[in-house]
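Only a part of the assembly is drawn; its chains keep their places, and the rest are absent.
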Amino acid sequence: MAWIHLVGLLALVQYLMFGALVGKARGQYGVQAPATTGNEVFERYYRVQMNTLELMVVLLPAMWIAAAYWDPRWAALAGVVYLVGRMVYLRAYTRDPGSRAMGFMLSVTPIAVLIVAGMLGAALRILGGAAP
Amino acid sequence: MAWIHLVGLLALVQYLMFGALVGKARGQYGVQAPATTGNEVFERYYRVQMNTLELMVVLLPAMWIAAAYWDPRWAALAGVVYLVGRMVYLRAYTRDPGSRAMGFMLSVTPIAVLIVAGMLGAALRILGGAAP
């Protein structure tokens, strides 16, 4: 499970870095807390962080569950694709929100693969009559 | 644990579907990213997704911890009640935000049960002198 742990922790660090970029954008574009609107560029950084939060909370359990049934190194590899997708998403969204689709797909696809793999594994285990 | 995994993955899929509804509402009601306000119906879908995120991040760890001390099938059943509650919440909130209380309670109650069960299990384990 060490590879899963390492990739999972990298996802946490990446997410915290996106949060730090939001904090930096607050100062740079003069958006005082608790406001989260008022400057278009700040809002882009804020939406990147929120969207990453929304996907990370799906990635981590999906990666853990998939790794319970299949080779954890494959699950970790899917996590790496997600990490790359998030970097692409950050760069695209902050330049032009309209171009965010590719980075989004690159993050969502490995998550979908992990969910399907986990469901298949759990279903086979249940149908196989093993102690659930 | 296979039942926990299956219900956990269903919660992830349900949440991703709520996210897809937000994306669809963006197009339908003309709310351009990064904005999250400007149309009342869009905001309802957005709040359903956010509220589901807020509860799902509690449900998953609570279900896992409770399953470490009690029959995982009971914990998975609590998760199913949560899933139904979220469907009720979606339908009620998007029709009329004022009617969202029942779906909310139906999602929060199993979470509360899981938390209490987990705390009881962990406390008994610690008091029982077992290696923590």
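By letter and in written order, the chains are A and B; residue numbering begins at 1 in each of them.
Just so it is clear, a contact is a pair of C-beta atoms (placed from the backbone, for glycine too) under 8 Å apart; a residue touches a chain by one contact, two chains touch by 3 or more.
Given the structure is predicted, the values throughout are model-derived calculations rather than measurements.
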| item | value |
| --- | --- |
| Identical protein chains across the whole complex (2 displayed) | 3 |
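Criterion: only the chains that are shown with their structure count from here on.
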| item | value |
| --- | --- |
| Subunit A and subunit B, separation of their C-alpha mean positions in angstrom | 18 |
| Residues of subunit A touching subunit B in the complex | 37, 40, 43-44, 46-47, 53-54, 57-58, 61-62, 65, 68, 93, 97-98, 100, 111, 115, 118-119, 121-123, 125-126, 130, 132 |
| Residue numbers on subunit B that touch subunit A, as the complex places them | 1-3, 5-6, 8-9, 12-13, 15-16, 19, 32-37, 49, 53, 56-57, 60, 72-73 |
